[in-house]
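Here the complex is missing one protein chain, while the rest keep their positions.
Here is chain A:
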Amino acid sequence: MSNISKLLSCTQKLGVRSYSSEAVKLFANRDFLVQNPETKITTLPNGIRVATEQSFGETASIGVWVDSGSVYENEKNNGVAHFLEHMIFKGTEKRPSPNFIETEVENMGGNLNAFTSREHSAYYMKVLKENIPNAVDILSDILQNSKFDQKLIDDERHTILSEMQYIQSQENELVFDQLHATAFQGSPLGRTILGPVENINSITRNDIKKFMEDNYTGQRLVIAASGAVNHEQLVQQVKEKFGSIKAGDAAPRQLITNEFVGSELRVRDDSIPLVHFAVAVKGLSWSSPDYFVLELIQTMIGNWSRSIAAGRNVSSNLGEVVATEGLAESYSTFFSCYNDTGLFGNFGVAQPGRVDDLVCEMLKEWQRIANACTDAEVQRAKQSLIASSLMQYDGTSKICESIGRQVLTLGRRITPAELYLRIAEISVSDVRRVARELLVDVSPAVTAIGSVENFPDYNFVRGWSYWNRL
């Protein structure tokens, strides 16, 4: 018997609660869970956290994660976090032009990219192991010494506007922007990441610099790395290159409240042949103790699309109904987390004539899970969630991304073993409890675009969120 099995059987002897024995039931051999590199985290004097997982090999992914996104903007400068992310690549004193940076990155065969979300910005590189010091230098340079050339700012407005045009041609992106706009109306989360056209046209060099000074401070930075990276060496390099960033304060999260508002926003456009919609409830924040239970519920409700091989044989109950009745082109279950709130619900694409049945079936499934889900289906979903969560550890880029996000949102890293145990301990009663708290008798946020004429009235949807006992 392996040491780990011994450890777990020990805990059983201690007569403790059932989840460890549930865990034992699921896998006979759990050694693979701990054959994962250790996460090392060091906090520098200025608050920057350096988090690494050394898995060796020939390449490394390294990135800077910033606790800063559109949620820290106001109405006037909405869009500046994203604008800033674009301008970071446009040149520093040492690297005078965009072309200079691009050539330097490509000369070493690396790549450099970035994204901005509602709560985070990230800048990350993938390089051969001998180029790690160079990567740290590039990241530190662009994040501290960017020139923000006025002419390049003006040129970039055009690029961002065409990015906006692209996003607005994607119905699923539009639905989620609309969903945030209605569910978090009047709150910072309700605004879009790109910001309104007026702001994109008017944001100044000073706006960008000010936003960076206020938000890109030591306490709000995480430098994450995975692959052929040595922790102590990286800490040393980061100390040298990022040491002069001032500590500042932690992100002003307590100042931001994002109230969830049950509401509806529909945009009728009959030139779009289908209905694209989302029905959401207030979900959970990153640090909620029920985080994994809700992830499990997400797995149970599942996803389906016309192109999946399993067709009507999918393991989710809703998927089977949708496939058999031909209710949708596709549907998915989403769970977006934020620092103080979250969104949970279903996204769907359907023919106008089927959409009311589809929405009804979705909410019926929520009620079924809250009131009548079975042990067998919970166990099956657990197995599938454990597997899909563990399979996320696939390649240094994905791992680096997940280290950065977790350290930023939770202040620590969740190991495969913890992930496994947290999911394995969930019971049917946990699932029903969380589903009842979140999915039963609630006023959801509803949004739809396209041929929405036949989309059910808000009060119908609200009414489907509970079952009457007769």
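Simple rule for what comes next: a residue touches a chain if its C-beta (ideal position, glycine included) is under 8 Å from a C-beta of that chain, and two chains touch if they have at least 3 such contacts; residues count from 1.
Criterion: contacts and distances are computed from a predicted model.
Asks: Report the protein name recorded by UniProt for the chain absent from the figure; options are "ubiquitinyl hydrolase 1", "Peptidase M16 family protein", "UDP-N-acetylglucosamine transferase subunit ALG14" or "Protein DOM34 homolog".
Replies: So, among "ubiquitinyl hydrolase 1", "Peptidase M16 family protein", "UDP-N-acetylglucosamine transferase subunit ALG14" or "Protein DOM34 homolog", the name matching the hidden chain's UniProt entry is "Peptidase M16 family protein".
Asks: Touching the absent chain in the whole complex: find that residue among A:Thr396, A:Thr447 or A:Ser465.
Replies: Residue touching the absent chain, from the options given: A:Thr396.
Asks: Which one, A:Val127, A:Val281 or A:Leu294, makes contact with the chain that was left out?
Replies: Of the candidates A:Val127, A:Val281 or A:Leu294, A:Val127 is in touch with the missing chain.
Asks: Among the options A:Asn145, A:Ser162, A:Gln233 or A:Thr257, which residue touches the chain absent from this view?
Replies: Considering all chains, including the one not shown, the answer is A:Ser162.
Asks: Can you list, in ascending order, the chain A residues touching the missing chain?
Replies: On the chain A side, contact with the omitted chain comes from 3-4, 6-8, 10-11, 14, 16-17, 19-20, 27-43, 49, 55-59, 89, 101-103, 105-113, 125-128, 159, 162-163, 166, 286-287, 289, 309-310, 313-315, 380, 383-388, 390-391, 393-397, 399, 407, 410-413, 415-418, 421.
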